[in-house]
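In this view, the complex is presented without one of its protein chains, the others remaining in place.
When the chains are written out, they are named A and B in that same order, and each has its own residue count from 1.
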Amino acid sequence: MGQITLNQVTKSFGDVEVIPPLDLQINDGEFVVFVGPSGCGKSTLLRLIAGLEDVSSGEIAIDGTDATHVQPARRGLAMVFQSYALYPHMSVRKNIAFPLKMAKMDKAEQDRRVANAAKVLNLTDYLDRRPGQLSGGQRQRVAIGRAIVREPAAFLFDEPLSNLDAALRVNMRLEISELHQTLKTTMIYVTHDQVEAMTMADKIVVLQAGRIEQVGSPLELYNAPRNKFVAGFIGSPKMNFIDGADAAQFGAHTIGIRPEHITLSTTEGLWQGRVGVAEHLGSDTFLYVHVNGLDPLTVRVSGEVGVRHGDTVFLSPDPAKLHRFDAQGLRQS
Amino acid sequence: MATQHSRAAARLMMAPAVVLLLGWMLVPLIMTLTFSFKKYLPLKGGDLGWVGFENYIRFFTASAFWPSVLSTLILVGGVLAITVVLGVLLALLLDQPFWGQGIVRILVIAPFFVMPTVSALVWKNMFMDPVNGLFAHLFKAFGAQPYDWLSQSPLLSIIVIVAWQWLPFATLILLTAIQSLDSEQLEAAEMDGAPVLARFGYIVLPHLARAITVVILIQTIFLLSIFAEIFVTTQGSFGTKTLTYLIYQRVLESQNVGLGSAGGIFAVILANIVAIFLMRIVGKNLDA
Partner (left out) sequence: MARRVSTRRKAITTLAAWSVGFLIFFPILWTVLTSFKTEAQAIADPPLFLGFDWTLENYAVVQERSDYLRFLWNSVIIAGGSTLLGTMVAIPAAWAMAFVPGKKTKDILLWMLSTKMLPAVGVLYPIYLIFIQLGLLDSRIGLVVVLMLCNLPIIVWMLYTYFKEIPGEILEAARMDGATLREEILYVLTPMAVPGIASTILLNIILAWNEAFWTLNLTAAKAAPLTAFIASYSSPEGLFYAKLSAASTLAIAPILILGWFSQKQLVRGLTFGAVK
């Protein structure tokens, strides 16, 4: 079981309120991602759940029982830290077995679980090495191994991939997703990278300045962002925002249109503009188009297109995919 | 990383050290303060009642007081001057590339590890003795009259001994500071056409300013309470009676505890004035 409920949880450091009152329900077996810009309080929230920080007020319940004042070790949660936090003086085997040793589990069972975890994580050949002798990805796996042997009610990950290079990051992303499918244990995963959030989550929690902006599945957030912040944060490249007369024409204070929902034409369209930079990725082409009176618009075109820097192009938004926001930034439709 | 529980634990973990040091500081200090206002003569019955500020007045007006202040100032100032100037020069020298850096470093540091009684006795007898000392031999070899260091220039002799002990400390700290100097800064200055002396004056010395301050403050605190070197050489005679030694004599030799305690309180205040400056620097570094 791994159901976590936050009820009116707040956290202040001194006079600074980092988390204003916050409610959140995490269901058993869910893969929940906390996403938001750096410094928005994601780690703090995770550490409150872990018990590494006290809440300033409010309650945290795990599987229906109040855990607000329970010691971290007794909450039945396992955490994977950004720096991995491996014990440098212990072998991989001892690192993974450490929580079991602390739980005074018998030696045979310890060995069995360590061997099991090592097999799942491809660490069997490295069990007798020290963390210092491992690559970044391997260290990451040891940290995960140390978490899974405990068979926790939920896993907490704090930006676990941010210290890895890009290629490895994609790999580990898949491995963690697979792990979740195998174990079916609740996972709470913190990242500032919306791509990680979109690809891994069952449920995304978008945070800004400690406040929850929206909770929903990746596609809900993509298709129906509650406000401009979520709309701009989810999706890559970022959504284009247009104010003023061009927005009023659609009956909104601000309109938002994703780069992939703009049609490009060399002959006709709503807006006329000049191509600035064109980024050719092969599968896609990103064009940055300067339209008079507007901020540059990003346009995403599938495959290759025959336009170059300085060409005049015409852009039209897909009306069905247009997002309308009011003066407060809330989405109207 | 702080929960109520870990804060409570932290208080508990700090308690033994804090309590011990608090006791170590307060109990004797309060006793000294009390004694300083009393006529207290252990050999003549001990506590003979309150006398107000009489001990302080007697301590400060005694004929030995000002000479002891002067000796202390000369001793501390002399050692500081020698160790800082030679320390800077030595640090500059040792910072240059040369063969056997490790060994020379060890040779230079060694005196710091010699216990004060040993260095004092070795210098007193084997170097400064007017008959058999090495300096006497050296003087004779050049046809000069041997010099009786400890009776003719007793304070200078002690300054030499103490400076020899503390030179390594100054050198080591200044060397560490020099090595942290960004060599690109020096190279930039060289490109700008600054000659060696200007580079030293405008870049190296300002960079060392803080280290020099630290050396001066820390050494001052230790030098103010120099004891063993005087104890085994002159026993405070011939104008080598520093404040510390004067207080020591009042307390243990003449057994006038009240008088000695008044002096002790004075020494504590003096040390604290130096300590405040040191604490400022250390405190600033803690924040950084």
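By our rule, contacts are C-beta pairs under 8 Å (C-beta built on N, C-alpha and C of every residue); 3 or more make two chains touch, one makes a residue touch a chain.
This one's a predicted model, so the numbers in the text were calculated from it and none came from an experiment.
When you scan B:79, B:158, B:203 or B:247 for touch with the missing chain, the hit is B:247. Of the listed positions A:6, A:22 or A:86, the one in contact with the omitted chain in the full complex is A:86.
Across B:74, B:189 or B:275, the residue that sits in touch with the chain not pictured is B:275. Residues of chain A in contact with the chain left out of this view: 50, 52, 72-73, 77-79, 81-83, 85-89, 98-99, 102-103, 146, 150.
Although one chain is not displayed, its contacts with chain B can still be listed: residues 1-2, 6-7, 9-11, 13-14, 16-18, 20-21, 24-25, 27-29, 31-32, 35, 90, 93-94, 96-101, 103-119, 121-127, 132, 134, 137, 140-141, 164, 167-169, 172-173, 176-177, 180, 183-184, 210-211, 214, 218, 221, 224-225, 227-228, 231-233, 244, 247-248, 251-252, 257, 260-261, 264-265, 267-268, 270-272, 274-275, 278-279, 281-283, 285-287.
FYI, only the chains that are shown with their structure count from here on.
Spacing of chain A relative to chain B, judged by their CA centroids, is 59 angstrom. Here chain B touches chain A in the complex through residues 1-5, going by the rule given at the top.
Contact residues on chain A toward chain B in their complex (touch as defined above): 51-54, 71.
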